[in-house]
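Complex shown without one protein chain; remaining protein chains in place.
Letters A, B and C name the chains as they come in the text, with residue numbers starting at 1 for each one.
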Amino acid sequence: MPTTALIVGAGSGLSASLARLFVKEGISVALAARQIEKLTQLSSEIGAVSFAADVSKPDQVQQLFNDVDNKLGSVNIVVYNPSYRVRGHLVDLDPIEVAKTLSITAYGGFLVAQAAAKRMLQQGNGAIFFTGASASVKGYPQSAPFAMGKFALRGLAQSIARELAPKNIHVAHFVIDGAIRSALRPDPADKPDSTLDPDAIAQTYLSILRQPRSAWTWEVELRPWVEHF
Amino acid sequence: MPTTALIVGAGSGLSASLARLFVKEGISVALAARQIEKLTQLSSEIGAVSFAADVSKPDQVQQLFNDVDNKLGSVNIVVYNPSYRVRGHLVDLDPIEVAKTLSITAYGGFLVAQAAAKRMLQQGNGAIFFTGASASVKGYPQSAPFAMGKFALRGLAQSIARELAPKNIHVAHFVIDGAIRSALRPDPADKPDSTLDPDAIAQTYLSILRQPRSAWTWEVELRPWVEHF
Amino acid sequence: MPTTALIVGAGSGLSASLARLFVKEGISVALAARQIEKLTQLSSEIGAVSFAADVSKPDQVQQLFNDVDNKLGSVNIVVYNPSYRVRGHLVDLDPIEVAKTLSITAYGGFLVAQAAAKRMLQQGNGAIFFTGASASVKGYPQSAPFAMGKFALRGLAQSIARELAPKNIHVAHFVIDGAIRSALRPDPADKPDSTLDPDAIAQTYLSILRQPRSAWTWEVELRPWVEHF
Partner (left out) sequence: MPTTALIVGAGSGLSASLARLFVKEGISVALAARQIEKLTQLSSEIGAVSFAADVSKPDQVQQLFNDVDNKLGSVNIVVYNPSYRVRGHLVDLDPIEVAKTLSITAYGGFLVAQAAAKRMLQQGNGAIFFTGASASVKGYPQSAPFAMGKFALRGLAQSIARELAPKNIHVAHFVIDGAIRSALRPDPADKPDSTLDPDAIAQTYLSILRQPRSAWTWEVELRPWVEHF
């Protein structure tokens, strides 16, 4: 059974919901984000350990996992949530911002998955979950960089699901199709549940985590009842 | 909360697992199959009501739902499991068998979904779940009829998910990618968990059923950890 | 090289464009439709032979192919264009109309493909082309029957492409994503080329037909430059 989780990109509302739910289920939680100050409140609330790391940098990912090893022991659940995006017409995009989008959204996912897999292969089990978006499966206009990053992350998740599942590591990709609810973005009063409640998303992550290996899911999508798709 | 389930195609191992799990969760269960004698043991075991119906026939579907209305009240969960297949080279296939495949695998799904939706729209909520297969998303050679039937069922599920979700009816499609375990088909001793445990599948159906409407899944696939895909 | 084509569902504008283009390329053309009177003008214009057939009936398909054998010799190109649809809310659909949609849109495709394959396997080559729609890959609300029929046809096309390609029979599926231009439905003056010109579609069918077998296409989509997708 899973005992130790690392949530990367832990500054988001979804990450907070996941962290709370995991702790409630008796799982030790480590949080990582580029800016550790974003994690102060959550980590003290739930008693989680938090780490600063830019996971698009190989050496920082290595350091992060070593630190987690030392503080919590080897992780058997890793959730990759970071993403970055820049929107705009193709001709107006800043190439540096596009590179950053690919780096944070996809390349960091590779680095984290690799570090996670090294530990999980030794332990003989584990779970690596990736958070995708509508843009993972549909390239929207005026949003080429995010499409590139999220398509790439999905390609990674699919490739390593095929590679690692037979080694008892559960790789899953979650297509979050819609806006996630937050204090800054509550549901309009006349449109209840028109955004994704992060607690509801977290519940599905937990269900997938609890699946026996005879019936594993690689991909699942989640959207509000009123979302067009 | 869901209170009353109708499981169609209830003679299968997956249906039995679903029925047992639903009853355990406090849901009243009705079972339907073409041959009611297949249901005797299960219905007495779990205290379910069972009905004989060929759900590829409009009048029998109408009768079935009326009977369920009378015995259990309006259903708020319907699971469609029936399928039929004939395999063989395209040129060797019997056209009557191909028509039967389409009729049971897909047309019956339409009839059942229509009858279910009539009730659920009145109640203002409900869930309609369809059981798909690898063949729902990949047309295998020497298996054109099953590809036709399962692709059609998926088209139905996707169309009515878009239509009914905003009316508070949760439509979901499950892609079962692999063989389902049974007494007749146990796992090989050297390949543990290489077939899908029907209880494990049922657990994911229940998780999807429990999803709050702010984060609904339309489609999810399930396969054993060692299955190629 | 292809010499003899059978176009099924020949009453449509796309079929007329295909027939004219094939004849121009030196291919003998047979036309089939439920109502032969729809074919009078076209067949006399291009010197094609025309046949009445309801291709959702096994015996009529057999008769059609025997008649074509006798009049033109064995076909090496067959194009399946028929479709039928009924739209409406799920709960309002007439089950008989839904059955008819499946029968004409998908089951007839199976019957025609089977009869075609019997001849092409003997000849050692051939091409079987299916005309799909947006509904082949996306199930639209209020249009469940068409989604069922077109998804099923795509499943058929994919299954038999895998089965027949290695036997030197080229199976292809065309996703026509948009309205087809016609005398009754010309382009709005301010939106040039906003509907698909059937001659342009036919040109792509011909290009796919001319592909050497070292680089065959199974599926291609076509849409107007301004179409949303």
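Going forward, contacts are C-beta pairs under 8 Å (C-beta built on N, C-alpha and C of every residue); 3 or more make two chains touch, one makes a residue touch a chain.
These numbers were taken from a predicted model, which means no experiment stands behind them.
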Over the full complex, note down every shown chain the hidden chain is touching.
A, C
Touch as defined at the start, partner being the missing chain; which of C:3, C:66, C:123 or C:207 qualifies?
C:207
Using the touch definition up top, pick the residue from A:160, A:202 or A:222 that touches the left-out chain.
A:160
Among A:6, A:48 or A:144, exactly one should touch the missing chain; which is it?
A:144
At which residues does chain C meet the chain that is not included here?
162, 165-166, 168, 170, 181, 193-197, 200-201, 203-204, 207, 210-226, 228-229
Over the whole complex, note the residues of chain A touching the chain we left out.
58, 89-91, 93, 95, 98-99, 102, 106-107, 110-111, 113-114, 117-118, 121, 135, 138-145, 147-164
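The definition used in the following text is that only the chains that are shown with their structure count from here on.
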Looking at which chains touch which, would you call it a line, ring, star, complete or other?
line
Return the residues of chain B touching two or more other chains; collapse runs of consecutive numbers into ranges.
162
